[in-house]
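Note sheet for the following structure.
A single protein chain has been removed from this complex, and every other one stays in its place.
== chain A ==
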Amino acid sequence: MRVNFTVNGRPQEADDVWEGESLLYVLRERLGLPGSKNACEQGECGSCTVRLDGVPVCSCLVAAGQVQDRDVVTVEGLADYAKQRDRVTSGGTALDEARQWAARGTDSQTGEGGELSPIQRAFIDAGAVQCGFCTPGLLVAADEMLERNPDPSDADIREALSGNLCRCTGYEKIMDAVRLAAARQGEEV
């Protein structure tokens, strides 16, 4: 079957999609967006986390056909998404508009050549990336939490990231990174 949907602000069309295929497979294998990782394919690890109409979900558990006409944001589009959100919130318009942005300049295919989002920057600065396999999912989940809850407690952070497993860091640096991003976000206002 054919599936048409929007990824990182761009209309995409995937052809010859098998009816039982996951959104994760379509992103990685058909659209050349390997940022979302495939580790468990059973919703346990969160490394495939993307936003579907703004909501964080495991893309391995969304059937490809279910995203027809809907909006997906992956880690490749995170910087653009965050930038657009900043513009909208500082302009005082509704946050919802941030979800209706359209991608412009940067390369949403590879994410390269673009700027980093504040949460990506914070992960690097806090040393929260080791092998990096869990990182894309954590970035998408953490960014969404900070959008909803700009001043999270440690408990809020742990809860928001409870669906994302990391086998390397022991989570402390990841906590540091999210605290750092929250603090920087707070300074800006």
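A few comments on the model shown:
The definition used in the following text is that contacts are C-beta pairs under 8 Å (C-beta built on N, C-alpha and C of every residue); 3 or more make two chains touch, one makes a residue touch a chain; residues count from 1.
The rule is simple: contacts and distances are computed from a predicted model.
Protein name for the hidden chain, per its UniProt entry and selected from "SUF system FeS cluster assembly SufBD core domain-containing protein", "Beta-ketoacyl-[acyl-carrier-protein] synthase III", "Amino acid ABC transporter ATP-binding protein" or "Carbon monoxide dehydrogenase": "Carbon monoxide dehydrogenase".
When the whole complex is considered, the residue among A:31, A:141, A:166 or A:180 that touches the unshown chain is A:141. The hidden chain makes contact, of the residues A:4, A:68 or A:90, with A:68.
Residues of chain A in touch with the missing chain: 1, 18-20, 22, 41-44, 46, 49, 55-58, 60-63, 65-66, 68, 141, 159-160, 162-164.
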